[in-house]
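The other protein chains are all here in position, but one chain of the complex has been omitted.
Chains here go by letter, A, B, C, D, E, F and G, matching the order in which they are written, and residues are numbered from 1 within each.
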Amino acid sequence: MSNPIIGVIMGSDSDLPIMQQAIDILKEFELPFELDIVSAHRTPEKMMEYAKNAHLRGIKVIIAGAGGAAHLPGMVASISPLPVIGVPVKSRNSIDGWDSILSILQMPGGVPVATVALDGAKNAGLLAVQIIGSSEIEIRNKVIAYKEKMKATVMEKGNKLN
Amino acid sequence: MSNPIIGVIMGSDSDLPIMQQAIDILKEFELPFELDIVSAHRTPEKMMEYAKNAHLRGIKVIIAGAGGAAHLPGMVASISPLPVIGVPVKSRNSIDGWDSILSILQMPGGVPVATVALDGAKNAGLLAVQIIGSSEIEIRNKVIAYKEKMKATVMEKGNKLN
Amino acid sequence: MSNPIIGVIMGSDSDLPIMQQAIDILKEFELPFELDIVSAHRTPEKMMEYAKNAHLRGIKVIIAGAGGAAHLPGMVASISPLPVIGVPVKSRNSIDGWDSILSILQMPGGVPVATVALDGAKNAGLLAVQIIGSSEIEIRNKVIAYKEKMKATVMEKGNKLN
Amino acid sequence: MSNPIIGVIMGSDSDLPIMQQAIDILKEFELPFELDIVSAHRTPEKMMEYAKNAHLRGIKVIIAGAGGAAHLPGMVASISPLPVIGVPVKSRNSIDGWDSILSILQMPGGVPVATVALDGAKNAGLLAVQIIGSSEIEIRNKVIAYKEKMKATVMEKGNKLN
Amino acid sequence: MSNPIIGVIMGSDSDLPIMQQAIDILKEFELPFELDIVSAHRTPEKMMEYAKNAHLRGIKVIIAGAGGAAHLPGMVASISPLPVIGVPVKSRNSIDGWDSILSILQMPGGVPVATVALDGAKNAGLLAVQIIGSSEIEIRNKVIAYKEKMKATVMEKGNKLN
Amino acid sequence: MSNPIIGVIMGSDSDLPIMQQAIDILKEFELPFELDIVSAHRTPEKMMEYAKNAHLRGIKVIIAGAGGAAHLPGMVASISPLPVIGVPVKSRNSIDGWDSILSILQMPGGVPVATVALDGAKNAGLLAVQIIGSSEIEIRNKVIAYKEKMKATVMEKGNKLN
Amino acid sequence: MSNPIIGVIMGSDSDLPIMQQAIDILKEFELPFELDIVSAHRTPEKMMEYAKNAHLRGIKVIIAGAGGAAHLPGMVASISPLPVIGVPVKSRNSIDGWDSILSILQMPGGVPVATVALDGAKNAGLLAVQIIGSSEIEIRNKVIAYKEKMKATVMEKGNKLN
Partner (left out) sequence: MSNPIIGVIMGSDSDLPIMQQAIDILKEFELPFELDIVSAHRTPEKMMEYAKNAHLRGIKVIIAGAGGAAHLPGMVASISPLPVIGVPVKSRNSIDGWDSILSILQMPGGVPVATVALDGAKNAGLLAVQIIGSSEIEIRNKVIAYKEKMKATVMEKGNKLN
């Protein structure tokens, strides 16, 4: 893949089934991305390196998914100047997802993480697309088309129900 | 203010003391913004118009704050192709902020809202800056400088404590 | 069906199995109703139209079901002058239903939603019947008969247990 | 007051400051109402009598407020054929309001309570007005006017902020 | 069964599998009991009668189980002078049991309900036995023996593990 | 005080303002009681002794109040054959009372604690009275009179409101 | 096993599948341990004895697992001068684990319990190893090696994903 502009990372390979939703969206919108496992707790140095260098090699948005005491999105956001999207994953040991959500969402002033819904990796992908689309009119138009398509699908379902 | 690129809206003027944190950040980073009260529940048509038109007049990111059953960020995100940052406000009638958080964060697939911490309008401002900085190197460098300054402040406090 | 007086809408066709409980009650009480999928987030214009026009074509009560960050009942209530009954649906991505409940229940002053229990579409149907019965004595008498029947069923079960 | 059509009851006189919001709305809309303290736990017989007779003397909607293990709305709804609106009050001993909300909202199938937000007595009043307006066009028009006035107030505040 | 001294009631026959644990304990301790379905919401008059008369026919303790917005234990306690033990049942529609617990536990001052753990009908039975044993030495001695037996079972398991 | 039959204990003297409510009730009903500070965590041997001996010196019911990780009621119940009433105290370090409630309420099968509402020491006192009244007709009649008095007070307040 | 230095206890044999994770870690690090069932509620005297004597026979760290109203870790900590690690077990009757967590974590000042994640017995084992390693350099080096191995595993998975 040539010149990825979105970085998709996750704390564990067990997060992949959820994070795949983000990947699918990025493929659908044809945004080049890179994919890696970066554990804040098991590979802290790799995490530091990743966060320090991502923007230097052309990454524009980082999507980070993690569960439980989920420190990956916030730690990456503490180092990188890029917008970081956090995906709280309802992992096997999570307490109904509350730990994942709160440890990603409740970042202190100065270090934002753009948090999406529990297991909401699809929306993380779309948010990354919208951020790119914020400055690239072609991508934004694809977002508009995507919304139109969603609308058409729901309209059709409504018609069928009637 | 010439050509605002960030739209800051809130559901009620009672949200202003919190949302002021976002405004202060945008001023500090010298990003032009516009400010308005747009209530999803009391001015739904204005909300629709706002969301439909924001990108057409040059807005690149929308910051929306609301409390309780907080529908403003999600409804604006349902219409606008722009990235929408949601600020859950712990309003007077909110149940410790849980209602504000969940009704902003838990958006369905297809309609992301970039949610920040409860009352985290400062981080909403910074996230908007980072999104702009994602494609504008000058703004990104300001983010890097901002992080350096935060670090220096903490280092100094640590030294004093020692 | 001639001249529906109850409007039953839901945010997604995945809410239908729950919302069917309301439909069954309306059929049992022989109140004419209409049924549609109206997504606040995917078909916001349709939602606006629905809410603006429902009372003009004879609808007297609206039942709206949605899950997660459930904005449909509140948004319809923001526009329509009719009583709106909200059904929090424990959808697949909901956090044990808390997001559905809080984003429907915690409406700000001025825009009420009559909220029923999680997945409580049966009670939404009955509440609509009671609202109609509030001004139509024949329907109210059916409610009284319904209560008598419930009582008899429980009495019989108690007797069997003894 | 001649021929009340709305019954406003509360479990304790300590609920009056909150329930006053409902009273103010009913006065504003000029709907005749009656007011009483009816405790499910301290005056169960009075509660039974109230619920059995309200519709017989012309009451069309009951608004019931209570806090903690709040049984009043649900018990009245178990007896009366009228629509019952429940107001969860965050009383002094309530656990942040969660007990009040859940013991009013989570009614079993067959016995609905139209629950409004925590301390949301204003919305209880408005919901009662909307229920009356569901069959009386004059009242419904007052609701439409009320919504217009809310909108105008917010529009004006938005203009001032600009 | 001759002269029951414990009354075991439940809001629905679906609570029976849980409430059976209490029955088993009462049988084990050979305390005569009666069993009935008494729904606060579907048979309010029966509930009132039950609560008014239980002590008159020799009942000394009432065990009441219910789920969701569980009003049965509290309502019975509002009328009867007997100690009432409440069993929060995690019924099908309960929100993880929180509604059942809070609507039984959080009774207002003046009307206590002796609440046991979620689905803790076994302990409700034991508590009833202890209350009887509070004034009957023979029963109390059975409680002491019961505790010794529990201890022996755990000791044996510990030994096996070693 | 001659021959106490109720034991009132608490984990810390900071619990006294809450536990005083129970004491007031016991005085009102003229039931002799004893009062002590017994900390499960700071005086475990005293707690063991207390629990082992209470019934031997004539105590018939134990009321135990504690906050935070509140082990006192459950530990006393593990040793004593008497009915133990637990009062969850919302102590200074408690998390809104949830820790106090859950660590008292959720006892395992075999070791019941009769739990009352958060800070509900008044009801703990009344429950103790009811337990004594379960076998002593004179006390039970006092409970009936107490309920009549509560009713009269509420009736009077209702009349004043009218 | 010669001279155990870690004591692993649990409230019930049903906790064994979870507590086995701690045992596996202790075996992997070759730290001698002892294993027993010690129920605070069913064998309080055994629990007292265990806590009083553990350090006298060479135990240096105690790991205690329990669920629901989990008093074992805190009660052992109230008696023993050793560091006590508490494992909140999500037992069958636990309310999603919240009761287990809060009744272990929220210990009053003066009596600490080192609490790990829900069902986190593996980490309890590792924490015991780290505590031993705090004064024994050989064990600490094993911890460092363990961390290196974890890192290598994640790095490899990351490489495979790429």
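Assorted remarks:
Here is the rule we go by: a contact is a pair of C-beta atoms (placed from the backbone, for glycine too) under 8 Å apart; a residue touches a chain by one contact, two chains touch by 3 or more.
Keep in mind that what you see is a predicted model, and the values were worked out from it rather than measured.
From the options B:Pro4, B:Gly120 or B:Gly133, the residue with contact to the chain not on display is B:Gly120.
Among A:His55, A:His71 or A:Arg140, only A:His71 touches the chain left out of the display. Where subunit F meets the chain that is not shown, the touching residues are 12-13, 16, 35-39, 42-43, 46, 68-69, 93, 95-96. Residues of subunit A in touch with the missing chain: 11-12, 40-42, 44-45, 48, 68-71, 74-75, 77-79, 93-95, 98-99, 102-111. One chain is missing from the display, and on subunit B it is touched by residues 96-98, 101, 117-120, 147, 150-151, 153-155, 157-158, 161-162.
Note that in this section only the chains that are shown with their structure count from here on.
Counting C-beta pairs in contact, the pair that comes out ahead of the other among E-F and E-G is E-F.
Distance between chain centres (mean CA atoms), subunit A to subunit G: 35 Å. Computed from the mean C-alpha positions, the centre of subunit A lies at a distance of 18 Å from the centre of subunit B. Shared interface positions of subunit F, i.e. residues touching 2 or more other chains, are given as 98, 101, 105-111, 117-118, 120, 147, 150.
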